[in-house]
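Every protein chain of the complex appears in place save one, which is left out.
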Amino acid sequence: MGAVEPVEAGFQPRFAGYAARVRDSFARQGLMAHLGAELTVVEPGHVEIELPYAETLSQQHGFFHGGATAAIADSAAGYAAFTLMPEDASVLTIEFKINLLAPAQGDRLIARGRVKRAGRVLSVCTADVSVRRDGDERLCASLLTTMMAMHGRSDYA
Amino acid sequence: MGAVEPVEAGFQPRFAGYAARVRDSFARQGLMAHLGAELTVVEPGHVEIELPYAETLSQQHGFFHGGATAAIADSAAGYAAFTLMPEDASVLTIEFKINLLAPAQGDRLIARGRVKRAGRVLSVCTADVSVRRDGDERLCASLLTTMMAMHGRSDYA
Amino acid sequence: MGAVEPVEAGFQPRFAGYAARVRDSFARQGLMAHLGAELTVVEPGHVEIELPYAETLSQQHGFFHGGATAAIADSAAGYAAFTLMPEDASVLTIEFKINLLAPAQGDRLIARGRVKRAGRVLSVCTADVSVRRDGDERLCASLLTTMMAMHGRSDYA
Partner (left out) sequence: MGAVEPVEAGFQPRFAGYAARVRDSFARQGLMAHLGAELTVVEPGHVEIELPYAETLSQQHGFFHGGATAAIADSAAGYAAFTLMPEDASVLTIEFKINLLAPAQGDRLIARGRVKRAGRVLSVCTADVSVRRDGDERLCASLLTTMMAMHGRSDYA
């Protein structure tokens, strides 16, 4: 991948059913349903997850809790990596780092996960999270993460 | 703070009501209640939060979701920092990094947040998270984070 | 800052001498000279540093050492933040996280630091590092960092 080209250029899925596989996997994440998260975009190397505000997602000042922000950013980045993995693989978060840039105060969070480098075993992804408020969007978090492909272990195992 | 001494040595709270303040703040975090998290230890520079397993906390393989692990680790570390802040301050997560060391498969997570350095404005904390299964405990995540004290803004504002 | 707009849109320096200040500060970093690093671009919210290969920069396999990569990425990101700070401030690295995406094998590293969010006290920046080899460029590292403005303390203090 060239550093001076757009990040997503040239990502080719290696499994034709990549989008359905992400949707199935997302549906099995109990936490995403419990938080009320919605999977809105699944493209090669790019996945988006949205989270409407609820009091059940708040920290002590009433904004979205950083843990909720991190949860959808982690899932968006992980599934972005998963879109590029072969049929017999599943995806595992090795680690992530997230900066909370601004108070996540608003009606809805949007996490946009993107693959930065897709390796055979390890992939590096980012996720930017914006908060929507009265129609405006504001960047509120940025995540950088390492994902691992577990070959020979399907996501249903 | 000496690097060769125990991390917690010598932490003196600057607000006598530090423990009640942490408990009040935790009770106002909607996300902690929604996840089912329990605040179990509040000491100067040291806070623990536990999370019993439920399907509502799972990732696609049925283990604890990394986002749930991160949420309690973030709160434990943040409240560890908060125990050392003066009366007129509140606490804000600037950023955190978490390594998921092993599958979080078990009955209960225990996040142990500890202050590594307490500054006037910025504090650096860690949190180790263990998963309990059939009576055994296993380290499953480790977090390193930067917390900020917002002076002149109480936690209730 | 809107998350869907280009990251650099609208960055206005608050000190007209921002570029000379960065060049002066870089010249006083003994480590940059010792490594052989060159400051090549200084724009509002965007700084680039290059590092020609030498055996004195290697890890055990002869590639650029991750510490050298991190050093120029840290400086590029920090100076990107510094371009946006007022005259009476200096810049301090709070923390950074770097992913080494590919072996840094080549003739030259190019670190491109960019501001993601410029706050009064804290700024969040990224730096992508590419390695050039036989005329091709390849992304080899990505950094996400928190920088702090120390107001009332000029960079020469």
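As written, the chain order gives the labels A, B and C, with residue 1 at the start of each chain.
In this section, a contact is a pair of C-beta atoms (placed from the backbone, for glycine too) under 8 Å apart; a residue touches a chain by one contact, two chains touch by 3 or more.
Here the structure is a predicted model, which is why all the values come from computation and not from measurement.
Touching the missing chain, out of C:I98, C:V124 or C:A149, is residue C:I98.
When the whole complex is considered, the residue among A:A33, A:A54 or A:I94 that touches the unshown chain is A:I94. Touch with the hidden chain on the side of subunit A covers residues 94-95, 97, 121-122, 124, 146, 148.
One chain of the complex is left out; on subunit B, the residues touching it are 1-4, 97, 99, 101-102, 110, 112, 116-117, 124, 126, 128, 130, 136-139, 142, 144, 146. Contacts to the hidden chain, counted on subunit C, fall at residues 25-26, 28-35, 54-61, 65-68, 70-72, 74-75, 90, 92-100, 155, 157.
Note that in this section only the chains that are shown with their structure count from here on.
Look at the contact of subunit A with subunit C and you find the same residues on each copy: over half of the numbers used there are shared. Each chain gets one centre point, the mean of its Cα atoms, and the points for subunit A and subunit B are 23 Å apart. The centroid of the Cα atoms in subunit A and the matching centroid in subunit C are 27 Å apart. Shared interface positions of subunit A, defined as residues touching 2 or more other chains, are 97, 99.
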